[in-house]
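Here the complex is missing one protein chain, while the rest keep their positions.
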């Protein structure tokens, strides 16, 4: 990726092997991009905490609400029970119902779930209505199901794909982004991976360089004629053995990473973080009422927190560097970040190669 | 109703005219009951805070989660913005997507909403899967829409109707129930109305009489062979001018009313309270950034709180007295509360007519 | 106790051996009653989750706020870290500082804590200012320390003692109350113990009998000339291996027990529940970053929840039955519940011996 190729660094910690959420062992991502005609620019991105039966083997999880102008489904049950039991589906604001339906269909059909009568579908969204005919509701439950079924480990596409197909970030084309951090062995060697769907505004900073100001494109610049509204969905995965309480704390740190990119969590923004850990599974039908588990002591959480801040900041920037100019609804165009110009700016500010 | 006819009273406050949520001026309720063949026993109940365009004229609102094993859609935006902008739809657990879709269709189609691209659909549910073929997902978005469109003020049906068609409460047939309380003029004269969808367990008490124990039917009686799981959706309406913060407090009191019926909020229960006030509308497009409003001072909230406790307790009991025996899925039958026997018990315990 | 002697029962579960919070193995309670001259009527009640060094061996814990008009110290750290590291001290509203100071002195002085520089003191309160010269602040840190040092297992005094010396409940003399429930072996055999400091109002019910109405003494009876304000501090102990998340859920159930006594959580009430588990200790200085622990699965929590509801309801009633008439500040008197009359009423309503 252009960003890393130019030796620009965010933070002080090393990335995982792929610099992606899939660096967390077992995590799978599937994406369906829906581009039709002049005005359909949307899609679905599904994140699977593991490749098995998620309903039968739930994972500890938590949600942090940065700003709750959004329709994220599934939050209260996650908070109550401390687990996620479904794929996490990201899509557009008016397609949450399709997302829920797709997850339910998927779950009911899985072998072993023949008697399941209740599924807590986790569906996040941002509003791609500037480029996409969102009122047309062009995401079907079949496409949601497809995104789940084709989810895979390994490298994943970023930018104008899946749920990021039609999104806008800091006035430029946003989309799906991902990044990861890996702790040194003496801090546990854990991996934290992040995936974002970027659709928000503010005053863009890249590795501390005030790119938004330099390009004269930022929130409230012309006194509200440019709205910063929008949203950011953030999914954080880790193999650190965190329980739900510490995952909520981890989720809050991802929001700090968003802040570092210049995001301002404007009134109209739906900024949510969903965090889960793959280290302990929570069986739907436990063999005993008391379960032995292993959890990280509070005192050992700080490096994991720091990794989430860095990985989120970089995942957001990666979404901008991966995205390309997109034409959509009503003849509108959202330009990609002018990457060469931005790289020059960054170098001029002593970051990256020329430093 | 049998309960009041027998001069059994819950609490110390007078009811509103209809003893129903529709005693709150402007509130409308619409219900679609879906009974097909041997195993479809479900439905939809919609509550409209007012009869106008809810998206354009939102109402202050809040949610309290008693126990969050449920899929209530729309909570985080209510918490963030302090408003509800859609009908409140109640249905079964696996039909939340249909509920959301029906609300979105309704909202997008309303005159004045031609440019709306984001709708926070509020959809609650309980699990009617004991009597209903819930995996069949027999609620359509058209039926949701129908329940909204036929919503009306005035008397409303209780028991085996709408979202209460297939529910079970304290081991007896539950369903939709409603009740209200009206404050005396010197306490503001406000009305609090409650509607419940009862599908939960515990140790039933009616007006303090230990009916569950007397009938030998209660939670954990035979050490977990009778599961108390289930859920209760509670909607509280008031014309008292409460802001979102005080509505959240009001919602918490409704949960106290549930406790008084013997509900125990078991692990598997999705017990939610949605509270709204009709006194102040919040315009989607305000004419000014600073809005003059009138809110009740904290010090004047206690009588309103007490009304919510009483009305919720009675609404739950009313759901039991209104419900009738229902046969459903897999040849199962859930008996209605044996009303004459229960009335005798209550009299024997010095409540009601014989007192 | 008069209540049990008359064979009145609350709920369906058996009590622990002492029907007290100290039925939970290791829990200690210490109380200092401060009655001086005509107008000092206050005190301190301390609850120790175990008899060892609480700072070095913390216990999982959580707080639920029923109504937050109160000054409970220590809540945010409990929520963040999921533990309590100090005795829990109850006293009067204006003596919270003395409570904190007493806890800090105690903690800093304990062997092994020579380097401790931070202590999260947990101090709850209710306002005994009707009978007590609360503005005089007659609780000293030395008395707080004394209550901690003399804490013991076994039977504990109830009624006008410790932090309950000057409190008022449902218009009658309140005070300290305690109760417990024990689960059958096949549900885990766990014990739940509750201690309350009762100082609140509403419409009193005892075992479902509408005592408040029968005695013509209840909230809002004369339209606000009798204020229901006040508070209830509730401490819930259990040896069930609950983590902080499930302890918060347990705490919420105690609030349901309060509701069953007729409490209404009026605007001015500080109703808090502090719940802790003695099953897993959380070391201040862990020997490893990942700790093996054993926690109860969500699915096994319901009986523990139900025990908390019952024990809280009974602990409140016990505080009323144990309390005696008290004269205090400004020549005021608060009468004890007229016990014989109430027992007759209860019998007349088919509860208790004559049933």
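We call the chains A, B and C, going by the order they appear; numbering starts again at 1 in every chain.
The rule we apply is simple: a contact is a pair of C-beta atoms (placed from the backbone, for glycine too) under 8 Å apart; a residue touches a chain by one contact, two chains touch by 3 or more.
Owing to the predicted nature of the structure, the values given are computational and were not obtained by experimental measurement.
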Who does the absent chain touch among those shown? A, B, C
Determine which one of C:35, C:97, C:157 or C:290 touches the chain that has been left out. C:97
With the missing chain put back, one of C:2, C:18, C:35 or C:108 would touch it. Which one? C:108
Selected residue (touches chain absent from view) among A:139, A:163, A:306 or A:326: A:306
Contact with the hidden chain (one of B:30, B:68 or B:82): B:82
When the complex is taken as a whole, what residues of chain C touch the one chain not shown? 65, 67-77, 79-81, 93-94, 96-98, 100-101, 104, 108, 116-121, 127, 129, 134-135, 137, 270, 272
Residues on chain B facing the left-out chain by the touch rule are 80-82, 188, 241, 243-245, 249, 282-283, 286, 288-300
Where the missing chain touches chain A, by residue: 11-12, 66-67, 184, 186-187, 202-203, 205, 207-210, 213, 218-221, 223-224, 228-229, 249, 252-253, 255-260, 263-268, 298-303, 305-306, 309, 348-350
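Operating definition for what follows: only the chains that are shown with their structure count from here on.
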Chain A-chain B contact: same residues or different, taking over half shared as same? same
Cα centroid separation, chain B vs chain C, in Å, comes to 32
Could you pull out the residues of chain C that touch at least 2 other chains? 249, 298-300
